[in-house]
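The other protein chains are all here in position, but one chain of the complex has been omitted.
Chain lettering (A and B) follows the sequence in which the chains are written, and residue indices restart at 1 in each chain.
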Amino acid sequence: MVDTRDTWQDLFNLYLPIGVGVFVVITLLVVIFAVRYRDRGAEDDRPRRRRSHFTGAEGSYILLLALIAAMLVYFTFTEMGDDRANLPAEASTGTGELKQGGADEEGQDGIQAPPAELEIQVTAARWTWRFDYPELGITQASGGGGELTTLVVPTGVNVRFTMTSLDVIHSFYIPQLRFKRDAFPERLTSFTLGFTEPGDYPKGGFCAEFCGLRHAAMLFRVSAMEPERFRAWVTQRQLEARG
Amino acid sequence: MSRGWVVMLAWALMLGVVWVVQWAIFDPDLIAFVLLGSASATTALMALWALLAGRRRDAPADEGIEATPDASHATVLLGITVLLLVLAPVLGGWLAFTAAGTGLLAVGGLVRERSSERRAVRAAREGGA
Partner (left out) sequence: MSATLPPPAVRRGPRLLGILSSTDHKHLGLLVCGGAFVFFCLGGLLALLMRSELAAPELQVMSLNAYNQVFTIHGSTMFYLFGAPMALGFGLYLVPLQIGASGLRWPRLVLLGFWLFLGAGLLMYAGFLTQEGAGRAGWFAFDPLSDDVGTPGTGMDLWVISVFLSVLAGMLWAASILATIIRHRAPGMTMLRLPVFTWSMVVSSLMTLVAFPALLLAMGLLFIERHGLDVFTQPGGAIFYQHLFWFFGHPVVYIVFFPFLAAGSEAIATSAGQRFFGYKLFVGSLLAFAALSVSVWGHHMFVTSSVDNRFFSLTTTAIIVVAGVEYFDNLATMFRGRIKLRASFLFACGFMIVFLIGGLSGIWVASPPLDYNAHDTYSVVAHFHYTLFGGTVFGMFAGIYHWFPKVTGRLLDERLGRWHFWLMLLGGLVTFIPQFFVGEQGMVRRIADYPETAGWTALNALSTVGAFIILLSLLIFLANLIRSLRLGKPSGPDPWDGHTLEWATSSPPPRYNFPAVPPVRSYAPLLDLKEEAAEDESSHRPVASGEGGSQ
């Protein structure tokens, strides 16, 4: 199953120590040099730096930097390859109708998209969200009056999202999944997410791309349910829709 | 004496290398491909300009003659003309007519400044020779 949190955590664990380490070393060097080599007045007879370039030191230093950069790129690319949701998503322009995504779809790199077990169509519009479940005949929308839409998903399976916008650019962002994607008008964006933990996500979801007056209020709730509870929810919603 | 064009050419080549990497190894969309390519090409053109300009020796400043007037009111008028022109579509077409007036004054002033500049340079060259 796609796990965007895991990908993020792996890279976090690599990048954070390196970043903090480099920061500490360079800051210490700046401070030590500023103190140690400060001007001490006329009787100061410490040796001066004799050369104004040192090709050997510079060359090996550049090599070291290049190795660090190469390592970071290697791990980033590896993680991107593992996590199918992070492939450049298949995006098409122009069509007004939402296409059905499926297991046979190919990403831009020719790698198969992970098998989706649930289809959700996301529609963003100023300043609200709508989630359609085409296979189940369910629509989650705001009842108006500032009420937030709830995205209900099953845990443990891949969920395939297909997203568009009705007006300006928005961005679908779930902080707990460490994932966001832009929604464009006249354009479909697809991605796959997996939800591991059941429960209501305390922060829910945000619109991350500035979209005008009530951008700050363009939130949605996220509720992940274990498959059995999700099935019960589906049945209940279908009954409501009929009744 | 001027090797500035070498620097520009070197920079154009660096951009060219990144551009080649982009399409040889990666999968750029058309816009990214064109943008990076035109950056490299623009710099190469600037290098060519610098090379050609370095061969000419017509600017008075190259000979150490300072003829530019200390103040150029005509340039200020030209700036105001541009401001009026770009505002015209928003605030009303009448601005365009005002701009035409200030524009004429500005161009006239610039022509006068240039000709007196040329006279001063000629005088200085004769005086120096």
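Before moving on, here are some points about what is shown:
Throughout what follows, a residue touches a chain if its C-beta (ideal position, glycine included) is under 8 Å from a C-beta of that chain, and two chains touch if they have at least 3 such contacts.
Since the model is a prediction, treat every value here as computed from it, not as a measurement.
The absent chain, not drawn in this view, touches the displayed chains A, B throughout the complex. Against the chain not displayed here, chain A makes contact via residues 4, 7-8, 11-12, 15, 19, 22-23, 26-27, 29-31, 33-34, 37-40, 44-54, 58, 61-62, 65-66, 68-69, 72-73, 76-77, 79-80, 83, 86, 88-89, 91, 93-94, 167-169, 171, 173, 175-176, 178-182, 184-187, 189, 191, 202-203, 206-217, 219. If you put the missing chain back, the residues of chain B touching it would be 1-8, 10-11, 14-15, 17-19, 21-22, 25-29, 31-32, 35-36, 39, 42-43, 46, 50, 53-54, 59, 61-73, 75-76, 78-80, 82-83, 86-87, 89-91, 110, 120, 124-125, 127-128.
The rule is short, and it goes like this: only the chains that are shown with their structure count from here on.
Chain A and chain B, compared by their mean Cα positions, are separated by 44 Å.
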